[in-house]
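The other protein chains are all here in position, but one chain of the complex has been omitted.
Should a chain be cited, it is by its letter among A, B and C, assigned in written order, with residues numbered from 1 in that chain.
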Amino acid sequence: MEIEKAYELYSMMTEIRLVEEAIAREYPAQEIRTPVHLYTGQEAIAAGVSIHLSDEDYVVSNHRSHGHCLAKGMDLEAFFKELYGRQGGVSGGWGGSMHLCDMSRGIAGTSAIVAGGVPIGAGIALKQKISGDRGITVVYFGDGAVDEGVFWETLNFAALKKLPVLFVMEDNKFASQTPSEDRQAYEDITPIVSAYGVPVFKLDGNDPLTVAEVSGRAIEGIRKGRGPAFLCCKTYRWLAHVGPSDDTNTGYRTREEVTYWQNRCPLARMGQYLEVADPENSALRVEAIKLRWAAAVARAIEQAKEAPYAVD
Amino acid sequence: MEIEKAYELYSMMTEIRLVEEAIAREYPAQEIRTPVHLYTGQEAIAAGVSIHLSDEDYVVSNHRSHGHCLAKGMDLEAFFKELYGRQGGVSGGWGGSMHLCDMSRGIAGTSAIVAGGVPIGAGIALKQKISGDRGITVVYFGDGAVDEGVFWETLNFAALKKLPVLFVMEDNKFASQTPSEDRQAYEDITPIVSAYGVPVFKLDGNDPLTVAEVSGRAIEGIRKGRGPAFLCCKTYRWLAHVGPSDDTNTGYRTREEVTYWQNRCPLARMGQYLEVADPENSALRVEAIKLRWAAAVARAIEQAKEAPYAVD
Amino acid sequence: MPWTKLVADKAGRSVSFVSDGAGGRIMSYAEAIAEAMDQAMQLDPNVIILGQGVDRPGFVYGTTAGLSRRYGRDRVIETPIAEAAMTGVTLGASLAGLRPILVHMRNDFLLVSMDQILNHIAHWRRLFGGSVPLVIRTIIARGWGSGAQHAQSFQRLFAGIDGLKVVMPATPYDVKGLFLNAVAWSGPVLFFEHRWLYSDKGYVPEKPYIVPLGKAAIRSEGKDLTVVAMSFANRDVASALADLGDEGITADWIDLRSVNPLDMDTIYRSVYKTGRLLIVENGPVNCGVGAEVAARAAEDCWDYLRAPILRIGWPGTTIPAGCKLEESFYPGPDDLRKAIIKLVKQNDSREAYPRRAQISLASRQG
Partner (left out) sequence: MPWTKLVADKAGRSVSFVSDGAGGRIMSYAEAIAEAMDQAMQLDPNVIILGQGVDRPGFVYGTTAGLSRRYGRDRVIETPIAEAAMTGVTLGASLAGLRPILVHMRNDFLLVSMDQILNHIAHWRRLFGGSVPLVIRTIIARGWGSGAQHAQSFQRLFAGIDGLKVVMPATPYDVKGLFLNAVAWSGPVLFFEHRWLYSDKGYVPEKPYIVPLGKAAIRSEGKDLTVVAMSFANRDVASALADLGDEGITADWIDLRSVNPLDMDTIYRSVYKTGRLLIVENGPVNCGVGAEVAARAAEDCWDYLRAPILRIGWPGTTIPAGCKLEESFYPGPDDLRKAIIKLVKQNDSREAYPRRAQISLASRQG
């Protein structure tokens, strides 16, 4: 990977991580009064995909959308204003964490209904296909969304019409507290999806380089008019399904499992890559990136808190 | 196949064929005032499956249900009374052709919403599984029903819970006037279904012996607790999607195609089999079966017409 | 934007229920839909059509005939039987800049896509701004044993929600003008047609024109009561009123045309005058759109009402298929006539309620 791309990847992931950490820190003050589904631990996916996208490409996302939106360029201040219910929030304070949008950056919206956004993304891609746009649409969803029939209806339609959609499944093993094996008859979704004639890529969702490389290939095919592609990204959520804390002690997963995945931190991995790839500068540049985002996040939060509340 | 079974098959199919022909004949008199989706040409499927079923087994069916219900033992007179909107109809005159039911014969009901009956069948099977009944549930549906997400949700659940369901897909190439290739990204559904871990049988749905043999094997597995199985039966509907006439001239299919399939008549094929398997008696017995059902159908229609109308 | 240039037709005031073309062009409700679809597609290349059967010989009872040939299969899209996904696709296409029209053969099938309609389409614009132009065309059927799952009339499920408009045109004139306006509108519109109106004939101007969304039409004027109806129920009203000559009763007959939003102004103005209100639902009475009309009138027309508000419509049961059951299920012109007479004869007591008469019409209307 080109080194500047690598730094961009690192920067995107850093932004997401610091945002989620800041939310977790601020949440107990009860000023962010909206249910938050944090993306911590899954950053490689949004970043690895988004690195290939521009404003003519759209994303549609779900309840766990912070990473998807930020990687696609959502304004940090408008993002935080939305979380704080303030004027100038991306959805005017009306949406909260579960309903973010910025059409000007190609962020077409997020739905908190499981799989609800999936067909909407296909609809955007239908427009792109009909008008011969170069753009594609990325639909993000979890391993829970494929339980819903509407996902399969959409996959069929997108494959039938060769729509420019990239389906990105973030398989973090759980839907809320229920593991896939308690919900799904199959162990592996990929043969099912590929039987629809859709190219399938199964990959380590915690490795940003892999995500970037594989999604790059997938997106290239889509842009060439070959129809949809499907990424199955294995990953893990570090925090609770909803809210800022660690819920491991409720008993639905083990401490060992969480630790195992925390040791596979996508951000750390990217840092290591940079260390090797750019031994001269990486230490300084990485530090600078961290500082820059820490400052940006702090400033955005401050501005959000100072902004007037959204009122009717 | 045991010869008496073969006659039973032939008899079942004859009943269905004669019923559908009688409806087509009577329909212009406008006394059967309910939309009819005739099963003519597809008889081998209902008969071939039902030959393995008893009253402890259930079937759930769709809009094209006459064959499924009659093969499962629906009373002919109560059936016709329902079609004529009379008292004593299987659904008290409330349902018409699209809503037939007789729980005492294991006919759990029919839904006119595409794929609507599919999860209901799985629910019955859930009961059978939980209470350790020997019974199984057969769910009939068309190639159109697999377009609907609820089919895939149900398939997943049934496979996950190893429910005693036999999914019987009657692939007659069309949903109303739309061929599968205009609706489905895949040419062959069977690899998709088998990726759920469900045994799949793809077969000639116009060959009663094959249907009987293959469904027998599938049902045996289900009764042994191995979970659901899936039959994909290739077949063809001779008449219009709805109503008693031939709609080929509307242009969505060719005369050649219809003729090709009419030449693959399941009833004729069964007759030929009997001729070979029982050369001594078949001519007589076949004739007797035809006469018996012709008389029974005529009597049932007469009785239905004489019965008082269902009123509130 | 071609859609801002459409104007209301001047000639057709649409006061009369049946053809009032006075020499103008007469066509059927079905033909009017087909023409509206065609003109919409011609006016704006962003208009696309999706649905089961839109590009198959039946052509949704002829209303999409010729379109795929004329505008291509990119714009006339035959779909899988997957109402939920196709509704989401419709929303997405709209967000991205198209004006999609999704077609269902029966409104009963809308239930499969309820989540996309009520949880997504209805909220999208309020949440995210922008415009969400889309139309969902759907048909109410009736009779010939259509029964439990093929003859329901679900307008009530979509009324009362700010993010959706719901229209139920009853005449060829309206069906064309409302359709073009639905396509022109920047938000989502549910478009309920009635199968039994398809062969009704009436005046339909050739040029594209619009009928306002959310505006009722006064089909006849009278003095004794106000009758409010929607969709096919209007035909029963027409018959019932025609039969009332002997009784010397005349009515303001209001065709709602839109059930969301409700044109309460037109209703109120009439009730202020007549003091009596009868609402005819094309659907179950219980929790129908008429309940909302009655509730608002009971609050806002209080001082003018001279008799209880009556409603007529279907029972809340499953719709039966058997022909005699079906016959007795639907109220007809005769039931309407009886209700009208009952309402007008009953409790005529303007004198007895001086306070109500005191408050002048003007002061309430102002």
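Basically, contacts are C-beta pairs under 8 Å (C-beta built on N, C-alpha and C of every residue); 3 or more make two chains touch, one makes a residue touch a chain.
All figures in this text were calculated on a predicted structure; none of them were measured in a lab.
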In the intact complex, which of the presented chains make contact with the chain not displayed?
A, B, C
Pick out which of A:Leu38, A:Ala112 or A:Ala125 touches the chain that's been left out of the picture.
A:Ala112
Using the document's definition of touch, tell me which of C:Gln42, C:Asn119 or C:Ser186 contacts the absent chain.
C:Asn119
Touching the absent chain: which residues on chain C qualify?
84, 108, 111-112, 114-115, 118-119, 122-123, 126-127, 148-149, 152, 156-157, 159-163, 284, 286-292, 294-295, 297-300, 302, 307-311, 315-318, 347, 349, 352-355
Residue ranges of chain B at the interface with the undisplayed chain
58, 60, 91-92, 94-95, 99, 101, 103, 108-109, 111, 113, 116-128, 130-131, 137, 149-150, 153-154, 156-157, 160-161
Considering the whole complex, not just the chains shown, which residues of chain A touch the missing one?
33-35, 85-86, 89, 93-99, 111-116, 144-145, 147-150, 175-178, 182-184, 250-252, 309-312
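We adopt the following convention: only the chains that are shown with their structure count from here on.
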Line, ring, star, complete or other: which one describes how these chains touch?
complete
What chain lies farthest away from chain A once each centre is taken as the mean of the Cα atoms?
B
Once you find the CA centre of chain A and the CA centre of chain B, what distance in Å lies between them?
47
Gap in Å, rounded to a whole number, between the CA centres of chain C and chain B
39
On a C-alpha centroid basis, what's the spacing between chain A and chain C, in Å?
43
Overlap residues in chain C, where contacts from two or more other chains coincide:
79-80, 82, 84-85
Which parts of chain A, given as residue numbers and ranges, touch two or more other chains?
149-150, 153, 156-157, 160
